[in-house]
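Note sheet for the following structure.
What you see is the complex with one protein chain gone and the rest in place.
After this line comes chain A, so read on.
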Amino acid sequence: MLRLCGGRLAAQLGSLHGSLQKPACGSVRGVLSCIDPSLGLNDVQKEFQKVAFDFASREMAPQMAEWDQKELFPVETMRKAAQLGFGGIYVRSDVGGSELSRLDASVIFEALATGCTSTTAYISIHNMCVWMIDSFGNEEQRHKFCPPLCSMEKFASYCLTEPGSGSDAVSLMTSAKQQGDNYILNGSKAFISGGGESDIYIVMCRTGGPGPKGISCLVVEKGTPGLSFGKKEKKVGWNSQPTRAVILEDCAVPVANRIGNEGQGFLIAMKGLNGGRINVASCSLGAAHASVVLARDHLILRKQFGEPLANNQYLQFKLADMATRLVASRLMIRNAAVALQEEREDAVALCSMAKLFATDECFTICNQSLQMHGGYGYLKDYAVQQFVRDSRVHQILEGSNEVMRMLISRNLLQE
C-alpha cells in the first residue's frame, strides 16, 4: 500500500518524521483548547498535572516504543516516578504515601498515560494494592509493607482472577487452610500484572465456605516456598508489564499477613477495584488524549488532493466527535472520582459507568486516530498504534465492561 506513493514517499516520510514518536503531550502544552485537561482544576492540581506531564514527556514517551517492543519492565523509571510521590498517591503519608484525593490520582494517571499507557496502568495497579494494605491493614502491616511499596523499592500485584473465575470472581477456588500460625494456600491465579517481577502479591483466597463471605485477603511475599509463576504471556499490548499465572502449591503464609478479618477479603477486593476502575479509565483517557493530539497534528501536516487533510469537512467533524467524547469521558471519570472520595452512595455505580463509558469511548478515539493517520498509523514507528493496543485491554480487565453493566443495572433495578 505504501509503494503507491513512489518517490514522494521519502520526502513525505522525512517531513512526517517530526511526528514519529514525538511526545504527544508536547503539543498539549500549546494553545488553550477545549480538550485541555487542566480546565476545571484548581491551582494545586494544575501543579501536579504539570509535573506528571513533564515526567511523561521526558521520561516515558521517548522510551514507550522500546519498552513495548522489547517487553521491558521499566523498573528505574517507575522508581523515579515514585520519588516524585507517584508510588502511593492516595495512601496516607505516615507510611510514605502522598495522601492526595482520588481526583488528584485520576489527573496524575491521565497525564502519565500520555507518556506510556501500559506502564501507567501498572503504576495504578500498584497504587491500588498499597491502598488496600493502607486502608484495611493493621498498624504493623501498614508500617511493614507500605513504605517500601510507596517508594517502589518493592512492587505489588493484585491477584483475584483465576483460570476458572474471571467475571464470576466470587467463585474463586484458591484455598487457604489454617494450620497453626500459617495458612496453607493451594490454587492458581491467572493474568496477574507484574507476576514474577513483583515482590508483594495480594491474594484473594477462600478461608471459609462458598460465596463472598468465605474469602479473605492475604499478602504473599515473593520467595515464599510454594509460590511459583507460569510463563510470561505474549500479549497484544501492555507489553511493558509482565503478565504471568501465579501458582500456589502448599504455600505457607503467616496468619499475620492477612489483611482485615477472615471473610472480609471480597469486600476489600471490590473496594480496591472501585478506585482501580477510575484509575484504568484515566489511563484510557491519557491514551485517547494523546491520540487526539497526534491526529490533530497529522491532519494539519498531511496533504492530499492539494490541501491539508484538516480542510476536509468529514475529518473536521470526525475530530470534533473524538474531542467531544474525550471530554465527556473525562467528566464522567472526574465526577466518579469525587463521588468515591466523598463516599457517596452512588459511588460504585458511577465508577462502573465511568469505566464502561470511558474505556469504550477512548479505545474508539485511539482507533479513529489511527485511521486518520492512514498507512502510517499502522506502522510501529508511530505512537498511535501503541495507544490503540494498550487501551484495548482496559475494556476487559478490572471488571469487564459487561460486568460494569451488571453493576449498573443492579443499582437501577434494586430500587
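Quick note on the criterion: a residue touches a chain if its C-beta (ideal position, glycine included) is under 8 Å from a C-beta of that chain, and two chains touch if they have at least 3 such contacts; residues count from 1.
To be clear about the criterion, contacts and distances are computed from a predicted model.
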Among "Adaptor related protein complex 1 subunit mu 2", "Electron transfer flavoprotein subunit beta", "GPI transamidase component PIG-T" or "AP complex subunit sigma", UniProt-listed name of the chain not shown
"Electron transfer flavoprotein subunit beta"
Given A:I35, A:M78 or A:L100, the residue that touches the chain left out of view is A:L100
Which of A:Q83, A:N261 or A:S409 contacts the chain that the document leaves out
A:Q83
Decide which residue listed in A:V51, A:L72, A:A252 or A:L267 touches the omitted chain of the complex.
A:V51
Since one chain isn't shown, list which residues of chain A touch it in the complete complex.
26-27, 29-32, 43-44, 47-48, 50-51, 54-55, 57, 83-86, 89, 93, 98-100
